[in-house]
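What you see is the complex with one protein chain gone and the rest in place.
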Amino acid sequence: MALTETRPDDAPAAPTTRGFVARFRRERLAMVALGYIVLITVVSLLAPLVSPADPNAQDLKNAMADPTWQHLLGTDQLGRDVLSRIIHAARLSLMAAGIATGLGVVIGLPFGLVAGYLGGIVDRVVTLVTDALMGFPPILLAIGVVGALGPGLVNAMIAVGVVFVPRTVRVARGAVLAIRNETFLEASRSIGTPTSRILRTHVLPNILPPVIVQASLMVGFAMLAEASLSFLGLGAQPPQASWGSMLGSAARDLSRQPLLMVWPGLAIALTVLAFNVLGDGLRDSFGKEQRR
Amino acid sequence: MSGTVTQEGGVGPATGPAAPTLAVEGLSVEFATAHGRVRVVEDVSFHVAAGETVGLVGESGSGKTVTCMSIPRLLPSHARLEGSVRLEGRELTTLSESAMRDLRGRRIGVVFQEPSASLNPAFTISHQIESVIRRHEDVGRAVAHRRAVDLLGMVGIPRPDLRARAYPHEFSGGMAQRAMIAMALACSPSLLLADEPTTALDLTIQAQIIDLFRRLQRELGMAMIFVSHDLAVVGELADRIHVMYAAQVVESGERDDVLGAPLHPYTEGLLGAMPRFAEADGRLRVIPGTAILAGEAPAGCRFAPRCGYAQPQCERPVPLVRTDAREHRCVRADELSLRGWQ
Partner (left out) sequence: MTETPTAADAVLEVDDLVVRFGRRTRLGRRPVIHAVNGVSFRIGRGETLALVGESGSGKSTTARAVLNLVPTTSGRVRLLGQDLAGLSGRDLRGMRRHAQMIFQDPYSSLDPSMSVDEIIAEPLRVHTRLSRTDRRARVVEALELAGLSRRYLGRYPHEFSGGQRQRIAIARALATRPELVIADEAVSALDVSTRNQILNLLKDLQDELGLAYLFISHDLGVVGHLAHRVAVMYLGTIVELGETSQVFEQPAHPYTSALLASAPSTERNRADADTRVQLSGEPPDPSDPPSGCYFHSRCAHIFGPCAERRPQLLDVPHGGTAACHLHDPDLWVPVEAVTSGTQEVVVDRDE
């Protein structure tokens, strides 16, 4: 409908703030979420400097103590300072979630891109495989992959990554289909632009918004998945500790010190929430700037 | 802000019943946008008598569509209406939404630009027409169906008994538009609104639809408002023409007068832009600059920044001047002799 001539030819239009940043700033909740994520990322990276005690220092006489000034979150079954362990575990949990998500996107995006753009037999094959993978309940699939690869955090996150691939393919493919008939792609073909360049410079930048949103939501899920796998003993193996494995070992002694479950549980919940809120905020900030 | 100066003789048809079917007075419409409230229609007044066609002409952003859609109150929820719209003596602006719903379809018929967007793809054409009929009249399905078939025949669809059972996607553009016209006329409305009904159609189909409108109006004697950006199309059908620019009416009058001897430079510009009036060296005439957004209107004459006849006096707000059946919004109208469609 918008055939309106909106600006006189000689006066330049409004300045080019890529309005996205400005719009995102208005999403208060997402800004808070982003702040939180940045905070815990920095803290996790600086773990040795920031944590009050050695996370592995055992103090069996003081095991499962309630919070005190010395141990702000109490101690665990081996007398280790919970707060320090949480801080150190953050690094592992975040890294694991990042690996899984990264894997999912790095593999899924190109397939979705090519399948969506080329269509035909390529699309059919990719869709078939994707649908087959999506038919498995995600946690079971992850467990299956870990079963094949053996326990361990890295293997666990590869497993989660595998779960993510079909979902990313779907999102990317859908985004490509949405713009596939846009004239600017035909224009590029008429210019003589090779397909690889079209995919790289035209299709990819225009499908990034939904993919980014999807990725940020997947990080949250990856964290939960890691927690679940580690809880089951399939993820982080001692002496490594992630929030999930802390949760797992705390569950065994629930009756004796219930607080031990609260801290890692809270950490996981808050972080997943933050990623979800961030994803929502990103989604709302994208898209309005696209055309018209 | 511009006001209106009414001199002797209102703007109304020279012939016809004393009370026009539709009387719009001082209509203004505001939209709430991200940049604040914007007036997209400002102080528009006109009458349409039974059997008469009024053409609303303007480019995108002129406010012509919003003006037209204000009458059946088919506006976005954030729109605010001021002024008076009287249909057969009844004030529409203050009616409840349910009362308006009764009027739409029954007393007011609307034909839109894109038939494919306005027809429901899930139902047959006949079903949709019957729904309109049965919404407003207490008739049985068989009677409604027969009337739907008759209507389709009236708008020139061949084998209407068969085509009635077709779905919209089985119709070509021209046929779909005819079907939509049939739907708009289903309850014999006294007012027909047509918003760019031929813009999306092929040339020969457009000619057919224009002829159809002409014939239907002759036979049914409705009041009609025809909105278009195409002056030539409006010129085919309209008895009177209102030219709109930047939310205001800048000129109005009998069709031959407006096209033959325009009083406003914008009308002259629109006429002159037609290829047959190209300059001697082959260049097409251009109205310099581009149409302004409603919110960016200057204080004085809104067309002045683009007007070749602009003078310092044009920087002051320009009222709409009425003389006999003509209106114009140009302070220099008496001095200028503008070129029309000769």
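In order of appearance the chains are A and B, and numbering begins at 1 in each one.
The rule is short, and it goes like this: contacts are C-beta pairs under 8 Å (C-beta built on N, C-alpha and C of every residue); 3 or more make two chains touch, one makes a residue touch a chain.
The structure displayed is predicted, hence computed values, not measured ones.
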Interface partners of the hidden chain - shown chains only, full complex considered: A, B
Contact partner of the left-out chain, one of A:Gly135, A:Gly192 or A:Pro239: A:Gly192
Contact with the hidden chain (one of B:Val38, B:Val139, B:Ala166 or B:Ile205): B:Ile205
Chain not shown: contacting residue from B:Ala19, B:Ala32, B:Ala99 or B:Met274: B:Met274
Contacts of chain B with the absent chain, listed as residue ranges: 59-60, 172-175, 202-208, 210-211, 214, 229-233, 235-236, 259, 269-270, 273-276, 278, 282-288, 290-291, 341
Footprint left on chain A by the chain that the document does not show: 2-7, 9-10, 12-14, 16, 182-184, 186-194, 197, 201-202, 205-206, 289-292
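The definition used in the following text is that only the chains that are shown with their structure count from here on.
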CA centroid of chain A to CA centroid of chain B, Å: 53
